[in-house]
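Please read the structure below before turning to the comments.
Excluded from the complex is one protein chain; the other protein chains are retained at their positions.
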Amino acid sequence: MTRTMEDIQSAFISGEIKTQHLETVLFTDVYASDPAHVADACDAAARIRCVALEASTGVSMPLIKASRIDNSTRTADGRILAGIEGKIGACLMPMGVAGPILIHGQYVDGMVHIPLATNEAALVAGVQRGAKAITMAGGLTTLVHYDGMSRAPMIEAPDILSARRFIDMILTDPELIGRLRPFVYDPFVRLERIEPYQLGTKVFLRMTFKTGDAMGMNGVTKASADITRALLQELPGWKLVTISSNLCTDKKNAHINVLNGRGKSVQTEVFLPDELLAKVFKPGVNGRSVEKTVFHKCYLGSALSGTISGFNVNAANAIAAFFAATGQDMAHVVSSSSCFVQADAVEGGLHFMVSLPCMELATIGGGTLFGTAREALSLIGCSGFGTSVDDNTHVMRLAEIAAAAVTALDLNTACAQAAGYEMADSHVRLARGES
Amino acid sequence: MTRTMEDIQSAFISGEIKTQHLETVLFTDVYASDPAHVADACDAAARIRCVALEASTGVSMPLIKASRIDNSTRTADGRILAGIEGKIGACLMPMGVAGPILIHGQYVDGMVHIPLATNEAALVAGVQRGAKAITMAGGLTTLVHYDGMSRAPMIEAPDILSARRFIDMILTDPELIGRLRPFVYDPFVRLERIEPYQLGTKVFLRMTFKTGDAMGMNGVTKASADITRALLQELPGWKLVTISSNLCTDKKNAHINVLNGRGKSVQTEVFLPDELLAKVFKPGVNGRSVEKTVFHKCYLGSALSGTISGFNVNAANAIAAFFAATGQDMAHVVSSSSCFVQADAVEGGLHFMVSLPCMELATIGGGTLFGTAREALSLIGCSGFGTSVDDNTHVMRLAEIAAAAVTALDLNTACAQAAGYEMADSHVRLARGES
Amino acid sequence: MTRTMEDIQSAFISGEIKTQHLETVLFTDVYASDPAHVADACDAAARIRCVALEASTGVSMPLIKASRIDNSTRTADGRILAGIEGKIGACLMPMGVAGPILIHGQYVDGMVHIPLATNEAALVAGVQRGAKAITMAGGLTTLVHYDGMSRAPMIEAPDILSARRFIDMILTDPELIGRLRPFVYDPFVRLERIEPYQLGTKVFLRMTFKTGDAMGMNGVTKASADITRALLQELPGWKLVTISSNLCTDKKNAHINVLNGRGKSVQTEVFLPDELLAKVFKPGVNGRSVEKTVFHKCYLGSALSGTISGFNVNAANAIAAFFAATGQDMAHVVSSSSCFVQADAVEGGLHFMVSLPCMELATIGGGTLFGTAREALSLIGCSGFGTSVDDNTHVMRLAEIAAAAVTALDLNTACAQAAGYEMADSHVRLARGES
Partner (left out) sequence: MTRTMEDIQSAFISGEIKTQHLETVLFTDVYASDPAHVADACDAAARIRCVALEASTGVSMPLIKASRIDNSTRTADGRILAGIEGKIGACLMPMGVAGPILIHGQYVDGMVHIPLATNEAALVAGVQRGAKAITMAGGLTTLVHYDGMSRAPMIEAPDILSARRFIDMILTDPELIGRLRPFVYDPFVRLERIEPYQLGTKVFLRMTFKTGDAMGMNGVTKASADITRALLQELPGWKLVTISSNLCTDKKNAHINVLNGRGKSVQTEVFLPDELLAKVFKPGVNGRSVEKTVFHKCYLGSALSGTISGFNVNAANAIAAFFAATGQDMAHVVSSSSCFVQADAVEGGLHFMVSLPCMELATIGGGTLFGTAREALSLIGCSGFGTSVDDNTHVMRLAEIAAAAVTALDLNTACAQAAGYEMADSHVRLARGES
């Protein structure tokens, strides 16, 4: 006996069907397991959850209920996955576009529009103005010089000498990486390097992998667990402390990401003549005034604030909006927005530079392959993924464009502050006035 | 002569109409300035921008073009604002719901569903499992004990002695705050405190304000600029260095936010019996095993990583998903995810605690008053805003629920890691397999 | 029966007399408890320990054995204290003098010689050259604007709500400080402020005291223990976690000391004309070249290094040498050397500023009241101590001179590096060549 949509809705509200089974039940019963209707089953499940929530809370959610977002898949054993668990629909965030901005990079050379999803007024306009200045100045040079995703299991030796012997083996065995690679079954995850650290008997193995166009955390977590399990096989008396020791470091600010890199490390630079700065921004803005603003705000102020990677104007604004638009993991804003900006007054103008040591990015996985994120990625020529772990041109291009967004916004805000009260005024003029 | 939609589209594509005028032109010409059609004009502008982008790039964006998101307003002088600039539509992010979770707070006492917008599989399920354990254990106690939004202008004295005399006045004049309040014109922004810091001739004035249910950055930026302008009037020979010195600290990790607070500071706690842990999570998970996991991962590992506020398991995941669902400023994930988790093994179980010193939140302004965010806020009883700067019950409730989401997820992930390889496996089982 | 010196030496070597009783036994037996011979008993004890060490190790230590250092005292119950335990004599460290330097401070106005004890060549010469430039430029302005010694016990509440209620009482009771002061029995220690912090059920009470001319750690430790004991009396169900929670923060780098202050906070400034810089240092050294050197080294480089208070050139060199010469607690070099230097290029020259937020200093206690340290303190007019807790002019003067030493050395080294390879060369020319 197969149940109807109404049966299932009732059974869900009564608690008879659990939330994690809803998609599969609907697919099987209502859609007769027709592969063409996986997305419909997921939509139906989301709607039923909304109805149940509305019933139990008395709150109506028409927009969420009406939203559709399809990133459903079907597992080998017939279960239906809706992308995330307990899905009730989609959240909608305003998306705008800034630019185009002229970029001279390794993976992008030309004019690019920058999609930005944000609720904050003035942000898109800020990137827009920065992009305009950069483009008028001849464009932004970008450079991605690091690519690697890390996970750091912690294991415990019986004593400090055993810990060290093992680390010495890690550091000196030229065949170790090759020997461990076969323990990783995912062809899009390849072990590149293990950086060992010791605190007493605790051994941290910061493993870095190539992950193609994927951001890679899931694959890397699995891979590092498998490698660790293999290593522990040969280490009697040792034990696993945690598969992730926070030395990775994922989604926490951590100086190790700045020094050792994580995700992509990117540099950008642009030279802007003083006249251009005065024209695009405001009279009084020039290389020297921007240099002083950046020193006092981004270094003197940041130093006093007790930061470890926040030596910038407002990199997180650009990162968050660009990440939301392109389907990135939003928790990665924490470390990805680590940023050092430099404003050097030079003969006749400003040499503006941005360093982003640890941006975690993807063009496959997470939210990247479907919906509006896929379109936003297409808009900037980054949609899709390579056919091997080494083929990562999509995400490298993405990294350069993300860095361009940060540079444009930080340039704009630095120049606005170099002109005095401008920042406060621009918020007042552009914002909806939040209270 | 009024132009048609087609005329305007052509004029925009040809560059005749600038992107920042598009909404107003459409409203005036196509909709005859009819107040009922503000949103339509914004929709039309977004669509035209999409068409233009599709034309210039050859990329089609059907989902973005079809998306609708209305947070438009009309200014006093007749201009139309679309919420953000250059709007092309909306980005859609999957939204799920976890819980309900039982919360015993000051502003919430009962079962609450937690809306979470994320692209990451396993996240909602993680909060779900944590919420289940917490609820079975009798619920989570939450406590908001700080509320204040800060901005820190930097001004420069002619010499260090003048700088100090001024700071001494700030520190000792009991009427200063009262004297400065009239310079703030926004009734929903009230100056509460000025913390002065000195580095040589540079004086940092970290000003903290009450902002009702608003997160408050815009109002506070304006207010601190006005106050600074007023102060400088009486300080001949001084100058403004920057209206925002990075000591605020907005959207950068900074220890001053941990110590002095920013936004809301929240504490949570729950006692979980060992049997419950073993049952909900896995055999072997108990107070002691979680305590050891949390120490080694969140303190020993975090300490080695060089963090200043990342002493937690994965707070940023919950913060980012909750912020996206409820229309918060996503760049605030950086500092709002500052988090210290404690897992104390106690007689018979686990005393689990979470401290979030600086969560920046709102129920008015930004993305909170419209669309799916408003519905998500309604779902948890946080939609709307108070009628005065002191009336902030909506956002205080929101802070307690945000902290509950973080606690549930960190409890879950800590317990998963306390059981060994669980974390890697849960990702493998739940994730779509990202590469 | 009283023993002779030889008897006692034999008994000590044989283990019959314990090291902690040696001084008292000698005083009683050899010197017949004659108050005039306390120091002699201590010297004898030191010599006997040396003899015993020489005997057991075969190493001869003629210089240590010949050294004399008298900071002995006699307790009320007749025991003899040698200042430190297990004393074998003195370590000798070369002491030089730099300057005089012209200082315009609150507690010092005139030319001051700076005593520096160090093993490092080039250090005294560096301070000397900096002092020369400063003096030629008209002198250094110094300003001490904070004075307070802190200790932070941690206590634990039964739950987070109780913790908060207690903290709220701390924050709001205007009579608390007055009510707690009587629990401090030392007239030279006065409670000034309690800053409470909460992490879950753990309550940190950062207590700050005035300690007159003393650095104050011992008195403050006792006082905070007594106060905490008194507080816990009224807090049934609470417990003491630790009398010192590392939030004090004593002898560890910690940003809280930078923000909240500890010991003395000092600012200095000097304006130096470009011609003077070129003349005293080297052609090419001017305001702009020093500004750039300081930015790149002390901010860009320091930021990348992951520091929290090391935004200076080499403050620790001056602090360590000045502390050694004047009998300070050498472990305080860690936090006392926290330093932010600024070099602003101004019209015609350099505006050089140094901020030292947390210097821990004393003119009474520790090594300050005797021996060469007392003479060094006398040399700079800082020997002695006030007659009440408020009378701290000796130590405030000392703070200004310490800051002057740091400023002179950092100015010198910044200028040396502004001239290129100078630093390496000066080491080569001045150093003995260490390897």
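Going by the order they are written in, the chains are A, B and C; count residues from 1 in each one.
The criterion applied here is as follows: a contact is a pair of C-beta atoms (placed from the backbone, for glycine too) under 8 Å apart; a residue touches a chain by one contact, two chains touch by 3 or more.
Just so you know, these numbers come straight off a predicted model, no measurement behind them.
*Asks:* Given that one chain is not shown, which residue among C:Ser33, C:Ser67, C:Gln106 or C:Ser162 touches it?
*Replies:* Missing-chain contact among the listed residues: C:Ser67.
*Asks:* Considering the whole complex, which of C:Ala11, C:Val51 or C:Ala121 touches the chain not shown?
*Replies:* Missing-chain contact among the listed residues: C:Ala121.
*Asks:* Where the complex has a chain not shown, which of A:Cys50, A:Val184 or A:Ile256 is the residue touching it?
*Replies:* A:Ile256
*Asks:* Any idea which of A:Phe12, A:Phe27, A:Tyr107 or A:Tyr197 touches the chain not displayed?
*Replies:* Answering carefully, the residue with contact to the hidden chain is A:Tyr197.
*Asks:* Of the listed residues C:Asp147, C:Glu291 or C:Asp329, which contacts the missing chain in the full complex?
*Replies:* Residue touching the absent chain, from the options given: C:Asp329.
*Asks:* Quickly run down the residues of subunit A that touch the omitted chain.
*Replies:* 141, 143, 145, 159-161, 163-164, 167-168, 197-202, 255-256, 259-260, 267-269, 306, 308, 340, 342, 351, 353-355
*Asks:* Residue by residue, what part of subunit B touches the chain that was omitted?
*Replies:* Touching the missing chain: residues 255, 258-259, 295, 299-300, 302-304, 306, 308, 311, 340, 342.
Note that only the chains that are shown with their structure count from here on.
*Asks:* Centre-to-centre on C-alpha atoms, which chain is most distant from subunit C?
*Replies:* For subunit C, the chain whose C-alpha mean is farthest off is A.
*Asks:* Could you label the subunit B-subunit C interface same or different, taking same to mean over half of its residue numbers are used by both chains?
*Replies:* Comparing the two copies, subunit B and subunit C contact each other through largely the same residue numbers, since over half are shared.
*Asks:* How many Å are there between the centre of subunit B and the centre of subunit C, using C-alpha atoms for each centre?
*Replies:* Once rounded, the distance between the two centres reads 42 Å.
*Asks:* Quick check: how many Å separate the C-alpha centres of subunit A and subunit B?
*Replies:* That gives a centre separation of 17 Å.
*Asks:* Using the touch definition from the top, which residues of subunit B touch two or more other chains?
*Replies:* Touching at least two other chains: 197, 199, 202, 255-256, 306, 308.
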